[in-house]
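Next up is a structure, given as structure tokens.
Left out: one protein chain. Kept in place: all the others.
Entry: subunit A
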Amino acid sequence: MAIENISLSGRKTAVSNKEMTFWERLYFIAIIKGMMITIKHFFSRKVTVQYPEQKREYSPVYRGQHVLMRDEEGRERCTACGLCALACPAEAITMKAAERTKEEMNLYREEKYAAIYEINMLRCIFCGLCEEACPKDAIYLTKSQKHVKPDVTRQSFIYGKDKLVISVEDGKSGKYAGLKPIQNKELN
């Protein structure tokens, strides 16, 4: 088979330079046809999303701003193992571990926790490898459904725990889907 005849898409058509007929040369019929098409679109349904009033749903795999999860009792899940920082191809994550004291039992899930946890949102490429790497289900960027807001200084893009960790109430109510709170009546 000659290469000219191969059509992988199956839509190949030969170019023809045939003379136009008299009616085609008048363009008149083509123009009327075109105007019928545009008037049909004039009355058709509009596809515009009226943004501030009307928001489109994010796709379930949308990767937005990271969140650090709390468990159903409101304790931080992160143990500062550093696997996310290791997995990060953009070197965006830094953390400093600390040991939990007796009084902090209700704050942190395990003995070791992240005293400082920072993500540089300018370095982050939102690939989601930290989420995949996390063995404790602590960091997610598919669940926040939030954008990183624009700003004017570079410093402000380094998000610390104040911005990343979800609130205790959100942790208990399981607002960020996928981590359903286990209804434990004994706790309340």
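Throughout what follows, a contact is a pair of C-beta atoms (placed from the backbone, for glycine too) under 8 Å apart; a residue touches a chain by one contact, two chains touch by 3 or more; residues count from 1.
To be clear about the criterion, contacts and distances are computed from a predicted model.
Colleague: For the chain omitted from this view, which of "Tetratricopeptide repeat-containing protein", "Carbohydrate ABC transporter substrate-binding protein, CUT1 family", "Sarcosine oxidase subunit gamma" or "NADH-quinone oxidoreductase subunit H" is its UniProt protein name?
Modeller: Record says "NADH-quinone oxidoreductase subunit H".
Colleague: Consider the whole complex, including the chain that is not shown, and state which of A:K46, A:K102 or A:K149 touches that chain.
Modeller: Within the whole complex, the residue contacting the unshown chain is A:K46.
Colleague: Given the full complex, what residues of subunit A touch the hidden partner chain?
Modeller: 31, 34-35, 37-39, 41-48, 50
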